[in-house]
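One structure coming up, written as structure tokens, with questions to follow.
A single protein chain has been omitted from the complex, and every remaining protein chain is retained in its original position.
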Amino acid sequence: MAQKLFVEEIQNYVGGKWVSSRGTAFNELTNPATGERLGRVPQGTSEDVDIAVKAAAQAFPAWRDTPVPVRARHLFDLRNVMEQNFESLASIVTQEHGKTLSEARGSVRRGIDCIECAAGMPTLMQGNALEDIAADIDCIEQRQPMGVFAAIAPYNFPAMVPLWFMPFCIASGNTMVVKPSEQVPFSQRFIASLIDQLKLPPGVVNYVNGTKEVVTRLCEHPDIQGVSFVGSSHVAKFVYERAAATGKRVQALGGAKNFIVVASDCNWERSIPNIVESCYGCAGQRCLAGSTIIAIGDAYEPLVSKIKAELKNLKLGNGLEDGVTMGPVISAAHKERVLGFIELGIKEGAKLELDGRNVNVDGHPKGHWVGPTLFTDVNPTMTIAQQEIFGPVMCVLRAKDLREALAIVDSHPLANATSLYTQNGATAREYVKRVPAAMVGVNIGVAAPMAFFGFGGSKGSFFGDLKAHGADQVRFYTNNKTAIYRWF
Amino acid sequence: MAQKLFVEEIQNYVGGKWVSSRGTAFNELTNPATGERLGRVPQGTSEDVDIAVKAAAQAFPAWRDTPVPVRARHLFDLRNVMEQNFESLASIVTQEHGKTLSEARGSVRRGIDCIECAAGMPTLMQGNALEDIAADIDCIEQRQPMGVFAAIAPYNFPAMVPLWFMPFCIASGNTMVVKPSEQVPFSQRFIASLIDQLKLPPGVVNYVNGTKEVVTRLCEHPDIQGVSFVGSSHVAKFVYERAAATGKRVQALGGAKNFIVVASDCNWERSIPNIVESCYGCAGQRCLAGSTIIAIGDAYEPLVSKIKAELKNLKLGNGLEDGVTMGPVISAAHKERVLGFIELGIKEGAKLELDGRNVNVDGHPKGHWVGPTLFTDVNPTMTIAQQEIFGPVMCVLRAKDLREALAIVDSHPLANATSLYTQNGATAREYVKRVPAAMVGVNIGVAAPMAFFGFGGSKGSFFGDLKAHGADQVRFYTNNKTAIYRWF
Amino acid sequence: MAQKLFVEEIQNYVGGKWVSSRGTAFNELTNPATGERLGRVPQGTSEDVDIAVKAAAQAFPAWRDTPVPVRARHLFDLRNVMEQNFESLASIVTQEHGKTLSEARGSVRRGIDCIECAAGMPTLMQGNALEDIAADIDCIEQRQPMGVFAAIAPYNFPAMVPLWFMPFCIASGNTMVVKPSEQVPFSQRFIASLIDQLKLPPGVVNYVNGTKEVVTRLCEHPDIQGVSFVGSSHVAKFVYERAAATGKRVQALGGAKNFIVVASDCNWERSIPNIVESCYGCAGQRCLAGSTIIAIGDAYEPLVSKIKAELKNLKLGNGLEDGVTMGPVISAAHKERVLGFIELGIKEGAKLELDGRNVNVDGHPKGHWVGPTLFTDVNPTMTIAQQEIFGPVMCVLRAKDLREALAIVDSHPLANATSLYTQNGATAREYVKRVPAAMVGVNIGVAAPMAFFGFGGSKGSFFGDLKAHGADQVRFYTNNKTAIYRWF
Partner (left out) sequence: MAQKLFVEEIQNYVGGKWVSSRGTAFNELTNPATGERLGRVPQGTSEDVDIAVKAAAQAFPAWRDTPVPVRARHLFDLRNVMEQNFESLASIVTQEHGKTLSEARGSVRRGIDCIECAAGMPTLMQGNALEDIAADIDCIEQRQPMGVFAAIAPYNFPAMVPLWFMPFCIASGNTMVVKPSEQVPFSQRFIASLIDQLKLPPGVVNYVNGTKEVVTRLCEHPDIQGVSFVGSSHVAKFVYERAAATGKRVQALGGAKNFIVVASDCNWERSIPNIVESCYGCAGQRCLAGSTIIAIGDAYEPLVSKIKAELKNLKLGNGLEDGVTMGPVISAAHKERVLGFIELGIKEGAKLELDGRNVNVDGHPKGHWVGPTLFTDVNPTMTIAQQEIFGPVMCVLRAKDLREALAIVDSHPLANATSLYTQNGATAREYVKRVPAAMVGVNIGVAAPMAFFGFGGSKGSFFGDLKAHGADQVRFYTNNKTAIYRWF
């Protein structure tokens, strides 16, 4: 049985020590499924950031001179303590966020994948060299670390998202300040406690908790070289602009409205559970969640009827309990937001096939429950087809052919991920090539690139050029230094 | 003998046609060596930009569907017409900019290098693929073109700088709007006329002339995916911020204050001419020009005396004439600016060893002449050691050892290029590793990475993450689309 | 109209000069379509090889010190003269080999593709570098040229195959001895004459004509670093063994028996002409030619009937003439060999649907004509399903499902290329992943990797590890030199 999560006050982890925030304001945190109080997190101050950046900056010179394989070896150690504490961490994720234990485990695995990938830094970080670029002249391009970087994380993947960045950042020789989401700070606090057991030099990894003031200061601090951000498009755009205005590198991953296109030649039996999982997994709170399903031609009727049947298999509840397949949404405020969208959908004329508004879960009257909700007869201009709901609400649209489906998808300002269900190679090729979203699943509802490929969207879903994790992440955290040698 | 340059009014080249600016204001242009009128260039309007972007956007769909090797083949053609018109283009560069014909030829060669490199697009643009990333699942990451990009060029390399970008941009499947410098628009106009002879589809490459309004519109136009900029750090920062605020990719190369560190064990005979060429070549108007020489320990005395001797070999004059080794600065206004710095240097106590203020060139009374100028006893905090002078002014500083030299270099907010003169491997390794500048020459005064390596500085000299030309340029102009396949 | 090909005696091109063979034996060569005498080619001697290797070895030191971009520029020049003489070269290919002018043009284009790819050598040849592999220690891995390489070519692509190797070999800094096929030496002689117009230093590229003695000496010459070979599997294996026994690098591309698998869900209309072209193009004399068609389940009947209909469109004749779609086979001896296989097919019980044995072409009584031949009811163990016929003979087999088709393909000792016709993504994925052939076409009958990807098969079709052209070719022609630096 999972240990009960409780930490009276989350501290920052700075320079290898646990320190209290200089601020005096706190947010109270509760388990979204049970309403139990989990502790409190400081809202954070600019001074908190400054202290952490200073620690990170001080750690940098010795850390960058640490040989690459030695730096990488710390990640092997980190990977091991993560594996040893795998279940504890998954359980913390479930308790602070609400997602099921199975979903939590999956996310922790994805986080460890990133550590494993970044442990290959001696390969990943190699630069290029060419002899005789001119008479008796050689050129060597090394990838050098730059200094202190910041990572700012969203609430939906408490353990995983910072691990998209931190392992790559430090293994490439930088130091880092991580800001966990103020809604789910416990997983990162736990990871910090694991790091604290390692022999990583103090200041290489630092955690600062907080809200907007902390984010703003991280974007503006003159000693920070770059910012990795994941969150809403609105804040991503703010971070991109603000950090750019202070001359920093930025990669800012924003929100999504992911379309799933279903062709009538798809394998229904295997596709339907996959589509349902895409839309309702993590209660729809994933930047890769499918939310808007476009049925092509004849696919519409079977799609709707099969989805409805499949939805009966979902079991809402406390994610720690066996058999539960969908947890609550993150907070009362977010629940209100999701319900608001459902009401808008009704008002705008979509057909509400399944209504998740007034559901209860026995024994958990304080949970932020929203049941699986299904709209059909949705058209592309409705608010529910335009806005990111980030809840368990699926909207089904029609398109007469692939071209029309692509036009609908193309007209949306966001372009994070998308999926296509078909058995036909030509359909897949055309869709994958043309669709603006940069992460595409063919018969896969959640097209999450693994740690060794880049992760990130297009258009309003991504700001910057180098994507998260994979080889791009190493490029983001390093500066190519080109030296041209002529000896005489 | 070079043909005399004259074009009454520079037009834009848009959608495969020469069109007049919608604006009514013009700048008059003269040959900086002779004062002869060369013609006029429109100041440009937002509407000019909109028309060009529209043409580029219309050309994009068909161009991106053109197979990669076919696109690359257009660059082979471009390379050929460039070679055939090599001398004409070099002569235009000299006439509009003032640099010597030899310098002009060198810059045209560097531009062609970029075309040659980008012609390897079928190799450069390859993405990655991995089978069995999970059970029966494969992942394929393609680099896709994105749409319309803009390139904004400075006056100091009229022919070359846009070629850092355009060949890579179009060969990777995008279309482009190039804004030449309004001070030197003739070389790009000539290149546009060469492109016009090719079979490149209309709209793939467009040229829009203008000044600040055009730059601002390029940064803000919603249909532009990204901006490549080269110019002063001040404007680079403006472009980075403004283009980021509209969600674009940006790579903005700014100004420089390049340090040359000279150790007493250097090979004097070969180093001195190289150092002089670095500082006075192109009359100091290069972002890679050495300008601030730090002599380590005993190197100071021989350095100064040998530089003084070498400077006698420089011959100021019209760059078209044989034997001339240094041309004028670009304009009367810039001459005033350079002279102002010289006066500041005197006022702040540096020792003026050679004074280039009141030089004349026989037969060219209207030329913007500044003779080679040498300051010694300069200290790092003087204005002439801090500001980018961009003229033929060398400042010599002292450092007691390499560590102090590095500290001086490190304290400067810009970090574009730097050079070191030594015969010692350990000195070179330490300097190359530690110095913040991202382009480093060892016994090379102008550390310009060739077309197949990235070009760009650090700190205040570069904004963004992906450098100009080389493999980075292809990354900048393409979006990685990651498709995950499971067939059932 | 094409110029008539005639060269009384083919000479070697060695050290920048045309020289006669030291041997006294010659082969007479005729146009396989018309029987007209084209000239004669020496059988070649070991001494011829020795002279050429010596010239190549002498040219090496200066050539390897020529800067990479300068070397690459020679390929831009070569590309230009190839383009300027494109039609002449294609016509020579047709006259010496017999394939149609259209086929000849395609092969010349593929050859030029390789020159274009290899012109990207400054990118392709870059090695790797990593700072701080240990305390104060850096590692730099440069790709260095090795010396003299040999390329030995087959008769079926007179112009193209040596261009798979030579451009990569020389641009990477090596020098080369090319041995054209003694059956079709004219195209390479013509290319040598084009090279002779360039400014390539003498000895960088050399051509030696001959037969077995020349091949053997090239495999055994102590000053040759490696051998690139394309030909029959029998000789490929000989070359691999013999060149390995003298310590050389070897890449030896052998013969093929390429299977085409057709699923009943394929797009018949577009697939059939493509399949026919695969099998009968170049009169079946391609190492990528389809020859053994496996129809899955229901596909058999429509396949056979549609193929038979399509074959009516083929027009046998002199490849120089308009409208001709299939030329003769290379020689009288080869015609006898092909006819022998047809007879064996009949004898072993296959059903001869179309008999190409006794065809005539008006006006060309001396041509080596074999008409399109079709066997059905072929089973996998028949000689015609086992042996490489290398003629216009298609054999159709049955398989009940994809698994059985894969089993048939898998049981064959050769595994060069293969094709699959289907619209189904799952079928394609399974086939591509499982099939042993290393070049796979999905709905493409001739799966020839382009110049920027590697070319080569598996099992008995390829000996070595690094494939022809593409990045592998550069690896084959260079040796990684790893230098580890510690300065004290």
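The chains carry the letters A, B and C, assigned in the order they are written, with residues numbered from 1 in each.
Just so we're on the same page, a contact is a pair of C-beta atoms (placed from the backbone, for glycine too) under 8 Å apart; a residue touches a chain by one contact, two chains touch by 3 or more.
In this text the structure is predicted, and so the values were computed from the model without any measurement.
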Per the touch definition above, residue among C:N31, C:N318 or C:N443 touching the missing chain: C:N443
Contact with the hidden chain (one of B:A25, B:L130 or B:V359): B:L130
Touch criterion as defined above, residue of A:G23, A:P42 or A:P122 at the omitted chain: A:P122
Options C:H97, C:H221, C:H334 or C:R475, residue touching the unrepresented chain: C:R475
Absent-chain interface as seen on subunit A, which is shown: 69, 72-73, 76, 79-80, 113, 116-117, 119-120, 122-124, 126, 131, 138, 424-426, 428-430, 433, 450-452, 471, 485, 487-488
Where the missing chain touches subunit B, by residue: 65-69, 122, 125-135, 137-138, 140-142, 144, 173, 422-426, 428, 442
Interface residues of subunit C (partner: the chain not displayed): 128, 130, 133-134, 137, 139, 141, 144, 226, 237, 240-241, 244-245, 247, 249-250, 267, 270, 423, 428, 432-433, 438-444, 447-450, 452-456, 458, 460, 463-467, 471-472, 475-476, 479-488
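As a convention for this text, only the chains that are shown with their structure count from here on.
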Distance between the centres, which are taken as Cα means, of subunit B and subunit A, whole angstrom: 38
Centre distance in Å when subunit B and subunit C are each reduced to the mean of their C-alpha atoms: 44
Of all residues in subunit B, the ones touching two or more other chains: 428, 433, 450, 452, 471, 485, 487-488
